[in-house]
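Every protein chain but one is kept in place in this view of the complex.
When the chains are written out, they are named A and B in that same order, and each has its own residue count from 1.
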Amino acid sequence: MTAELPPRTRGVIALLESNCTVCMICARECPDWCIHIESHTETVETPGHARPRAHNVLDRFAIDYGQCLYCGICVEVCPFDALHWAPEFGYPGTGSADGEGAVAELVHERDVLATWIAEVPPPPPLDAAAEPAPETTATRAVRGGSGTARRPGALRGRT
Amino acid sequence: MFAERGLRLDWGITFRITVLDLGLACCGVEVMAAFDGRGAADLEALGVDPVRDGGEAHVLVVSGTVTDVMLPAVVATYEEMPEPRYVLSVGACSNTGGPYWDSYSVTKGIDQVLPVHVAVPGCPPRPEALLEGLAALHKLVVS
Partner (left out) sequence: MSAASADLAALVPGAIVKTAFGQSTAHVELDQWSTAARFAHDDLGCVAFDWLGVEDAGRPGASGVRHAVLLHVLHPDTRSGLLLRTELAADDVLPSVAGLWAGAAWHEREAAEMFGVTLAEPVARLLLPDTFAGHPLRKDFVLAARVVRPWPGSLEPGEDSTSSPSRRRTLPPGVPDPVTWGPRKEENQP
């Protein structure tokens, strides 16, 4: 069903799983306690690195949309931009003929959250009258990434 | 939307779909927008008749925060509905208590007391989302 939606419409929250590092900040900041995250830690031995690295692997990321108040705190607070607004609104939960389980149908797991990423609109364009961003006007390579001012960063020449 | 695409949903010949909106709070305004505002044309395509009396309604739309003191009134409205009766819960507050889930005076979801057949998420949901919920209810009834 289509509707004329204004820009920056808050519809549903989509998860870009490749950006999620399982920092748990969204689950902690949610005022309704509706984000459920489960994960485990894996250690990876990479030859050439001094020590094995541990990283968190997401097992479960679910948002209970029956509880969600669409405040957007999780979207704003995510340090890695893993959560985004997508303008979808037609996902009611249907229960059985006896009226059981309709609200439980509104808990959506990470596979459904990932499908909504396709509907995330591109960010609105920058204001034409604003000052240009420092990244575009710097004369030195400020995008050096890691490394000191003298040593080249890991990303130099690659971005 | 529905009317333009020429979609008509046949509810069957055994009953009219009469809908009573129990607008308790903010979601009630969105339901009003769906029934009386721009979405009113779609109701015709959906075969839905809004009514004002519980004794005529087969679908109860609970929209808004259900407080503990208001709960007996909601249940009384449900009791006077004729069979077959369905409940549509609109918005986070009537689904689970929503933003007021920790309050001392709020019922944490009308599904604690009444059977809920379709739950529409949102805070508040768009009027179009409510119409999608009615379409989902139609699928449930017909199946």
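Definition applied: contacts are C-beta pairs under 8 Å (C-beta built on N, C-alpha and C of every residue); 3 or more make two chains touch, one makes a residue touch a chain.
Since we're looking at a predicted model, the values are computed, not measured.
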Sort by label and list the shown chains the missing chain touches.
A, B
Just name the one of A:37, A:68, A:86 or A:113 that touches the chain not displayed here.
A:37
Of the residues in subunit A, which ones touch the absent chain?
21-24, 27-30, 33-41, 54, 56, 59-60
Taking the full complex into account, what residues of subunit B touch the chain not shown?
68-69, 97, 101-105, 108
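To be clear about the criterion, only the chains that are shown with their structure count from here on.
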If you average the CA atoms of subunit A and of subunit B, how many Å lie between those two points?
32
Mind listing the subunit A positions that touch subunit B in their complex?
1-3, 31-33, 64-71, 89-95, 97-100, 102-103, 105-106
The subunit B residues in contact with subunit A across the complex are 1-2, 86-87, 89, 92, 95-99, 101, 109, 111, 114-123, 125-126, 128-129, 131-133, 136-137, 139-140
